[in-house]
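I am attaching a structure below and will ask some questions about it afterwards.
Here the complex is missing a single protein chain, while all its other protein chains stay put.
Now for chain A:
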Amino acid sequence: MLNYIGHRLLQLIPLLIAISIIIFVIIQLPPGNYLTTYIQQLELSGTAVNQSEVLNLQHQYGLDQPVYVQYFIWMKNILFHWDFGNSFQWQEPVTKVIGDRIGLTMLIAIFSLIFTWVIAIPIGIYSAVRQYSIFDYIFTFIGYIGLAVPNFLIALVIVFYVFDHTGLAISGLFAPEYVGQPWSWGKIVSMLERIWVPVVIVGTAGTAGLIRTTRAMLLDELGKQYVITARAKGVAEKKLLFKYPIRLAINPLVSTIGWTLPALISGSAIVEIVLNLPTTGPVLLNALMNQDMYLAGSFLLILSVLTVIGTLISDILLAWIDPRIRFGGMEE
């Protein structure tokens, strides 16, 4: 087992180097750089920027150096100083820009995940056990709508509905009086009052998907002979269901941990923009649009590392749970 893990860890190194290069190149691909966007913004509001200022800014941001030099400086600082560079837009270290927002992002992600599981698994089980019942059809119908409607659209509709009826703009996670204040009991309550909206919205699509998966997995199991045997032997229906098929049906949750880990950090950009949440998703999108390359690059790098680690964890978990995978790996 240790051998297997060590082997997998070594494989990560070239992978991560390749990823970092690709990320840097892709961010540089569109014409122009951060300054082009910045100057364009100033000029659009009628502010003159003279040539000397442009040259100064280029020098200040190190944009007058060739791309490969910029890459090596970036990598060197990450590896030796744990310094991901500065964000051009925010004028702050990247670690601070991301760090400030990561708590709330993870909170929303974890809440949505719990919401998804709490809603989806029971419904999935019910739908499978009572296949083709009227409620199965209703849940299936709702599930398909949840799958088909993009999250941000639901968010927009809710924002519009609330505004149209109450004149309130639901934006942000806190009531205005708590924005920028230190944490207090009132602030937590204010957050809990508002956090439900993004949690429910982000959770819906996941819920719909998970209902379908759970239902399908369980239906597979329910038709198997061990279930028939157990039933024939007189095991109570409830005990039978929870003891064997459901435990198997929940397996996909384990194998998707690889995707869950980066999702905890990245959030869901568009929903968060629509709801104007102070989380990481919009920051990443903005960084990419403005070619704020150290912020965007470091962010993507962290996400890649998390995906890779997440995949490793779910592989290890699977190998631990399922002997077939473990022994297959050893023999080779």
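To be clear about the criterion, a contact is a pair of C-beta atoms (placed from the backbone, for glycine too) under 8 Å apart; a residue touches a chain by one contact, two chains touch by 3 or more; residues count from 1.
Methods note: contacts and distances are computed from a predicted model.
The chain not displayed here is annotated in its UniProt record as "Peptide ABC transporter substrate-binding protein", chosen from "NADH-quinone oxidoreductase", "Peptide ABC transporter substrate-binding protein", "YeeE/YedE family protein" or "Anti-sigma regulatory factor (Ser/Thr protein kinase)". Residue in contact with the omitted chain (choice from A:G46, A:P66 or A:G234): A:G46. Among A:R130, A:R231 or A:R247, only A:R130 touches the chain that is left out of the view. Of the candidate positions A:P282, A:G297 or A:G310, contact with the unshown chain belongs to A:P282. The missing chain lies against chain A, touching residues 30-32, 36-37, 39-53, 55-57, 59-60, 86, 89-92, 100-101, 115, 118-119, 122-123, 125-126, 130, 135, 159, 162-163, 166-172, 175-177, 179-180, 193-197, 200, 237-238, 272-274, 276-278, 282, 286, 291.
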